[in-house]
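One chain of protein is taken out of this complex; the other chains stay put.
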Amino acid sequence: MEWLAQQLAPGLIYPTAGAILFALGLYGLIRRHHLVLRVLALNIMGSGVFMVLLGIAARGEGPPDPVAQALTLTGIVVAVSATAFALALVVRLARITGQAMMLPGPPDDDAPVDDISREEHAPSTEYERERRE
Amino acid sequence: MSDLLLVVFDLVLLVGLLGVAWRCLASTDLFRAVVLFITFGLLLALAWVRLEAPDIALAEAAIGAGITGALLLVTLERLRSIAVERRRGRPDEPPDPAGADALLHALHDPPPPRRTFVPALTFALVVGGLMVTALWHQPDAVGLEPVVDEHMGVSGVDHPITAVLLNFRAYDTFLELAIVLIALLGAWSLGRYDRLPARPAPGPILPGTLRLLVPVAIVTGVYILWAGSHAPGGAFQAGAILGAAGILLVLARPRDLPMAPSTPLRLGLAAGVGLFLAIGIIGLFIGPGLLGYPPEWAYPLIIVIEVAATLSIALTLVALFIAGRPAGDDH
Amino acid sequence: MSETPAAMLPLAISGLVALSLALAILATIWPRQAHRIGGYGAVLMAAAVVALSALFLAAGPEPENAATRVALGGWEAPLGVMLHLDGLSMTLLVLTSVVGMATSLYSLGYVHDPIERRQFWPLWLWLWAGLNMLLLSGDAFNLYISLEVVSLSAVALVAFTGTAAAVSGAMRYLLINILGSLSFLMGVVLLFGEHGVLDLVLLEARTEIGPTERMAAVLMTAGLMLKAALFPLHVWLAPAHGSAPAPVSAVLSGLVVTGSFYLILRLWMGPFAPLATPAFGILVGLLGVAALIWGSAQALRSGRLKSIVAYSTVAQFGYLLIAFPLMLVDSEAWKVVVFFAVVHALAKASVFLAAGTLQHAAGHDRIAEMGGILRARGRTVFALGLAGVSLMGLPFTGGFIAKYLLLEAGLATILAGSLIGVLWVIAIAGGGLLAAGYVLRMVAPAFHRGPRDAGEAVSPWMDWVPLGLAVVAAAAGFAGTLTLHTLTLTPGAP
Partner (left out) sequence: MIANTLTVILILAGLVFFAAGTAGLLRFPDVYSRLHALTKADNVGLGLVILGLMLQAGGPADILKLFLIWVLVLAAGTTAAHMVAQRTWTHGEFESDR
């Protein structure tokens, strides 16, 4: 029993679980198509990374490594920023195209070009509506 | 015996975490996925406590589960209202014929095609397996704890994580504040603020609770900020709590938000990075180098930076929740 | 304060970082003045980089200890974050400032809607600051943060025109970028778990081949390859670069992907150097050949000016992969590769800027309908052609020198007894022909008979800046010796 407890020290099983979370997120990212789900998958991958890092910090006898913990804190804040921006993009995309999925394939050669450098540029009707309001 | 109990606890927690993550990524209903993700965040906070990282647990609960959860939920609500609008058509526009099942697509993701199953699974298994192998070969405890410990005396604070964040690796923390700001600039560049789709329940309950909770949140935020110099806590956790209070206030009145005038708002958003850099540049000229402080001044300077950072983070998180840029910005 | 250049160098390095950050913050606070801050700031930043490079060359350090390391906040590694300047980062800093200044001046004319201007400038200055920090960072975790600064601002810049194509391209670009960053971060974490340090120099000293190093190398390289759009992880590039506003495309294709490539190079010359085996090199080289063929084929097929340029980035980056096996054989080859990357970045940026001017004049960028515009706008077409010639590698351009040196390295590989070197040489020479094909597709309509139509009026900035940058790209060959000399001041160079 003691031996088992030693083998399953937090410094080992948490990083292992973190690696599995990372792989799980990767799997979800490949398989799912809805953009919100993809953002969730990336967040789960990120949590996996943080779990590995904190698990590593907790290895050994002494107090946990404060540098690793500080890095994790930084990472969490970066993750929430990226998530917030990604979600804003998702909403924008849904507003323009009506879809919260990725448009497949390479750029369309016949799609209209919006050139912001031109005076009479015509952005999406959505944008115009916003301006009129 | 207690060791064994802890191992059992660890295993149950980790299996639970993996199970929740799996269910989240496998669900076809987006709302369910988001709720499971928030649960996942709270369980993670528990895991961080178990790994002796109370600071991270606080941050995870407030930022990872709380703020991210709120962002996800409001995103679903926005997607829903976009789909509803498309289905109905607008006053000056005929209904979108393709929008008939837009609502379905907005908040549901059909089960993925079978043909990606084997390749995706194999790929994930290989990546995960290799990482686990690498981790199992690693030595015990090689971290920087002793180095940090040695320098705590000249860091200006008593809490090692705050010392790392705001002194030893202040550059990272500065850039982290910058990233929060850049995310907001990015969200603002996408378009103007439009009304939040959620309607608050009419009645006295919500305003009453807010009158109670917001002051409590402010007190808690300030306490956590102050505690950061000697105990778990600090600018990010405090900023997240204040930001959450702000989001609650925003949610309570989605119709006409009093948008702050552009320049003061932007000053507030950039106060954290601005002050941080200003102090950092002074450090460049008086000796310790860019983003350094003389040891005797370290404590007050760190506190000043943390207060500004807390304010900026709270404001930025609220602004990220609102998402569009304020109307006053375009005049 | 002592007066010797070597003693001034740390101050100058910190000063450059502080300057680029201060500009970004000022533009964030006062978006109404952001174009002025950006315009004057670009000149200031270029001047700062020139001063820094003069100091760096004057300091004339011995190659063995050429890296100048600055402890931020006075905290030396492993506790603190170190800035790190050597010949490699200096070269790319100069490149960044040249392309950055050109893009800024161009944008003064290109982005003129007052509301869009307020969105564009702060983000662009953050992107520039992020690139500077990326090139100066000597700490693995700090590199991750700098990468995030770069990618978030780059994505926002792709998206901000608000069209379906741009937003969709940006969305894909963002997901790819986050995935790449996370993969990179996982590698950093694994290395930290093994060695307990984050500083690249310390990591290099402790590296030995083991499962951790292998896995970290795979994760970090794959993440960066995603970001650099190196084949086969390139599919996102054309939608993002092709649908972004012209100055943004120029920066993305010229600087951002080059920044990721710089990082791959830095890692493989530093901590991962022991892992590079010939078989691995050949695999990477084969990917490069595939990239060259695929990218060129897409560029030859595409009907739009900016798509052609975007696909040519995929193709040209194939050279960088082909160069990998050469580097393993010839210890001097890596300098040639960096020189090639620099010349490519200059040429590619000017092609994108010129394409932006033409698109502005025409209101679209469909090649088939652009004949009139091309015939009327000789100056811009000349810029396009001149930069294109450099991409092809015709004599007397920077591209020629770079490709000549690459070929030389390839031949050296054959002489060293490696038969596969023949393939590399054929690919390097043949890639030039393919490039000639798609460059000709872009400029050929200008020489056909037909009506002229100048289209929409163009601001002087948009008229002259592409030409200036194209001249710089073509003339870069004359800076070859200086570049190669600067690059020798890199420690740990094989």
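Chains here go by letter, A, B and C, matching the order in which they are written, and residues are numbered from 1 within each.
The rule is short, and it goes like this: a residue touches a chain if its C-beta (ideal position, glycine included) is under 8 Å from a C-beta of that chain, and two chains touch if they have at least 3 such contacts.
Not measured: the values here are computed from a predicted model.
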Fill in the blank from the handout: Visible partners of the omitted chain are B
Completion exercise
Of B:15, B:126 or B:216, the residue touching the omitted chain is B:216
Practice task
Among B:206, B:227, B:265 or B:327, single out the residue that touches the unshown chain.
Solution key: B:206
Exercise for the section: Just the residue numbers, please: which parts of chain B touch the chain that's not shown? Expected result: 29, 31-32, 200-201, 203, 205-206, 209, 212-213, 216
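The criterion applied here is as follows: only the chains that are shown with their structure count from here on.
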Practice task
If you tally contacting C-beta pairs, which comes out ahead, A-B or B-C? Let me know.
Solution key: A-B
Practice task
List the centre-to-centre spacing of chain A and chain C in whole Å, with centres computed as mean CA coordinates.
Solution key: 25
Handout entry: Centre distance in Å when chain B and chain C are each reduced to the mean of their C-alpha atoms
Key = 31
Handout entry: Inter-chain centre distance, chain A versus chain B - centres from mean C-alpha coordinates, in Å
Key = 12
Completion exercise
Residues of chain A that touch two or more other chains sit at 15, 22, 52, 56, 67-68, 71, 74, 78, 81-82, 85, 89-90, 92, 127
Handout entry: chain B, residues touching no fewer than two other chains
Key = 131, 135, 138, 143-144, 148, 168-169, 172, 176, 179, 182-183, 186, 190-191
Problem - Parts of chain C lying in touch with chain A, wherever the complex brings them together - result: 109-113, 116, 141, 145, 148, 152, 155-156, 159, 161-172, 174-175, 178-179, 182, 185-186, 189-190, 192-193, 198, 238-239, 242-243, 245-246, 298, 302-304, 307, 356, 359-360, 363-366, 456, 462
Completion exercise
Listed in rising order, the residues of chain B that touch chain A in the complex are 3-4, 6-7, 10-11, 14, 17-18, 21-22, 24-26, 30, 33-34, 37, 40, 44, 47-48, 50-53, 55-56, 59-60, 63-64, 67-68, 71-72, 75-76, 78-79, 82-83, 86, 96, 98-99, 102, 105-106, 108-109, 112, 116-117, 119-121, 123-125, 127-128, 131-132, 135-136, 138, 140-141, 143-145, 148, 160-161, 163-165, 168-169, 172-173, 176, 179-180, 182-184, 186-187, 190-192, 194, 236, 313, 317, 320-321, 323
Fill in the blank from the handout: In their shared complex, chain C is touched by residues of chain B numbered 130-131, 133-135, 137-139, 142-144, 147-148, 151, 167-172, 174-176, 178-179, 181-183, 185-186, 188-191, 262-263, 266-267, 269-270, 273-274, 277, 280-281, 283-284, 287-293, 329-330
